[in-house]
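One chain of protein is taken out of this complex; the other chains stay put.
So, subunit A:
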Amino acid sequence: MKRREFLKKLGVGALAAVGMPYIATAQARPVKLATLLPLTGPFAFAGNASREGFVDGVDYVNEVLGGVGGRKLELIVEDTGYDVAKGTAAFNRVVSRERPDELLFVYGDSTGLSKALAPEIARMGLPYSATSFANELADPKTYPTIFVFGPTYNDMMEALLRQIRLQKGRARIALVYSNTEFGRDPIPYAKERAKALGMEIVHEEVTPPAFTDATPVVLNLRRANPDFVILQGYVLSAEPLILRTAREQGLRAQFMGTYYSAELALIQRAGPAAEGFTVTYHNAYWYDTLVPAVNELRKFRQKKGRDTSYRPTYYMGSVAVALAIAEAMRRAAQAGKLTRAGLVEQLEKIGDYNAMGLTRGFQFVNHRLPYTKLYRASVKDGRFNAITDWIKLA
């Protein structure tokens, strides 16, 4: 080899040696999923369970599914303390710190925070979802990048009203809800729909989101004498107290609730008064061992040395979201468009995927999943048992 040729080859080799790590680093840049959760504050129990779900989901994607199109999925977790101001600050911190080509999805908490962030999210074209199932968020015309990973609260009301019609045609219904965005969200729809179905709303009770005595609420209900009482806008903060007091005061109405009341802690806290409490719920329970995802997650957690005892509904919902987002990212990568816009495109056509049975399928209609099942509390079994198959709500 001539000296000149040797030097040329040496130069190319040296360049490659110096440059390769940078090229490799660029290829291995992670894709990021940020979560803003109430890890402290009154709903820390839900926020931490949700965080655990995201951690498991992301670890599963990286370790079992091999990441997203060869890139690692990275989870960012921020605490909101269930406070809109703190949540907004966390959101701003994350989006200003992370690169837009890496941060592809944000998951927030609460109806209040999501409504506050929605215009900015739409402006940024950032794919977003949240713990909230507020009707207003499922509006692809106004918010084209926001997805509700479940039925909206309106849909949940629809499912409960249909069940009421099956049980008793011209039923008398009472609505008890917290004076929050979360509580008020589906009330206009419930009133209108109940009327259309030939039922009568005989009483409305607005309460604070948490209180220490349910006696006046239950006495008011007793005066109204409803057949069914629907509770909305509490995350186990008031339902057990209302159910216990209703039983003590001899109220015979059947109580119902939506997704955030569908947790076993309700049965544990309300005791025998929880019997028959009917809820909407659209994920699998940890005890649904026929669902492949449940077995898979149990095995995965065991392998990782993590607790395999009962995981709450907030955990199940979060794992489902993490797996769906990763699947949509994988498809976007396959299509050569692993970007925010590419992710939105894939989420809109990911209906054939069901996260190993954690949901019926991510078939979005107007950016929400209009399917749910109804479950009924059994005190003897200490759990909620399904009383319907999937109900289509749109």
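Throughout what follows, a residue touches a chain if its C-beta (ideal position, glycine included) is under 8 Å from a C-beta of that chain, and two chains touch if they have at least 3 such contacts; residues count from 1.
FYI, contacts and distances are computed from a predicted model.
J.: The chain that is not shown, which UniProt protein name from "protein-glutamate methylesterase", "Branched-chain amino acid ABC transporter permease", "FAS1-like dehydratase domain-containing protein" or "Pyruvate dehydrogenase E1 component beta subunit" does it carry?
T.: The record names the chain that does not appear here as "Branched-chain amino acid ABC transporter permease".
J.: Touching the absent chain in the whole complex: find that residue among A:N62, A:T207 or A:N354.
T.: That would be A:T207, which touches the missing chain.
J.: Of the residues listed, A:N225, A:Q249 or A:T289, which one is in contact with the missing chain?
T.: For the chain that is not drawn, the touching residue is A:Q249.
J.: Which of these, A:P240, A:G342 or A:G357, touches the one chain of the complex that we don't see?
T.: Per the contact definition at the top, the residue touching the missing chain is A:P240.
J.: Mind pulling the subunit A residues that touch the left-out chain?
T.: Missing-chain contacts on subunit A: residues 39-45, 47-49, 179, 204-208, 210, 212-213, 215-217, 219-220, 223, 236-238, 240-241, 244-245, 248-250, 265, 268-269, 312.
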